[in-house]
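The complex appears here minus one protein chain, its other protein chains still in place.
And now, subunit A:
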Amino acid sequence: MSQETSAAPAVTTSDASNRVSLTWSNRLLRRPDFAAAVAAVIILLFFFVIAPSFRSPDSIFTVLYQSSTIGIVAVAVGMLMIGGEFDLSAGVMVTTAGLVNALFSYYLGVNLIVGALVSLVFCLAIGFLNGYLVMRTGIPSFLITLGSFFVLQGANLGVTKLVSGAVSSPDISKMGGFSPISSFFAGSFVVGGVTVWNTVIFWIVFVAISGWILHRTKVGNWIYAVGGNAASARAVGVPVRRVKIGLFMTVSFLAWFVGMHSLYRFNTLQAGNGVGNEFLYIIAAVVGGTLMTGGYGNALGVAIGAFIFGMTSLGIVFAGWDPNWFRTFLGVMLVLAVLMNLYIKRLSTARKVG
């Protein structure tokens, strides 16, 4: 019976005549994002009722913007967690990405687009190193990436101070290449009087791509397989090492992406920024139904998790409450989400037998 659950992500084959056909309610309950979606609707309605200023389209898009800056990285962190690994360096890597671009371009007088590419290569290299070390040494990714978290945090400060003499990057807004790159990463457009940030669109696109990879491609099956049981995945010929390293590199790619957004929206970055955001990505993934132990979760769930985060963090402000309590809400929500996931998962497995 446990076989049934672990095989959940594998698409049912057409000739599975001996399979139990599931009712729609069972199918719904089996989805990892179901609990999160229910929670999101409840929270949305809740803030709609108590916070009048939350109801305007403007506010909704502010929430979506806030969600997207967490949600984009969370897409990759969610995939990585489905693949059975963690990345604690993702929060500071966002800042590293921006700093590398700013410092490199500013002090060598190089066009910002080149700097952005250098930064991309640098970030992918860190992602590769994270993955390589985890696979090579067998040390849990929690520890390896905790190490790279500290290394990057220190290097962000140390290198910035060494190169610029201050602890924030120089203002890059007057350098060559700023306007095209800025309008791409940090642009916004107005639809019906509402400002929509590009990041929101990118977020949706990345979620769609992630969903497609996870559910429609071979690589997606591999990711669930390595997260479910790496040894048996290897036994059936899944390139475990490549899949996991690829996932770490995906995280660093999207961290780079958001890093570009922060740099080009704010023109300068403080070297100490980003610390703590790694937990928000993980929280988004977990609230969205991703299993900490790997092998279970989906892209939509992670997106809903990030949306819940954005909604709660700003909803409290829109409601006029004291935001000092925000972290407390976040903690309670996290535990509730995990409990709900657990409960629904049990419910769906229990019903299937009967």
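Here are a few things to note about the model shown:
The rule is short, and it goes like this: contacts are C-beta pairs under 8 Å (C-beta built on N, C-alpha and C of every residue); 3 or more make two chains touch, one makes a residue touch a chain; residues count from 1.
Methods note: contacts and distances are computed from a predicted model.
From the set "Thiosulfate oxidation carrier complex protein SoxZ", "Substrate-binding domain-containing protein", "Electron transfer flavoprotein subunit alpha/FixB family protein" or "Monovalent cation:proton antiporter-2 (CPA2) family protein", the protein name that UniProt assigns to the chain left out of the figure is "Substrate-binding domain-containing protein". Here one chain is not drawn; of A:111, A:168 or A:221, the residue touching it is A:168. Touch with the chain omitted from the figure is made, among A:26, A:111, A:229 or A:268, by A:268. Against the chain not shown here, subunit A presents residues 51, 53, 56, 58-59, 62-63, 65-66, 69, 153, 156-157, 160-162, 165-168, 171, 195, 261-262, 265-277, 310, 313-314, 317-320, 322-324, 326.
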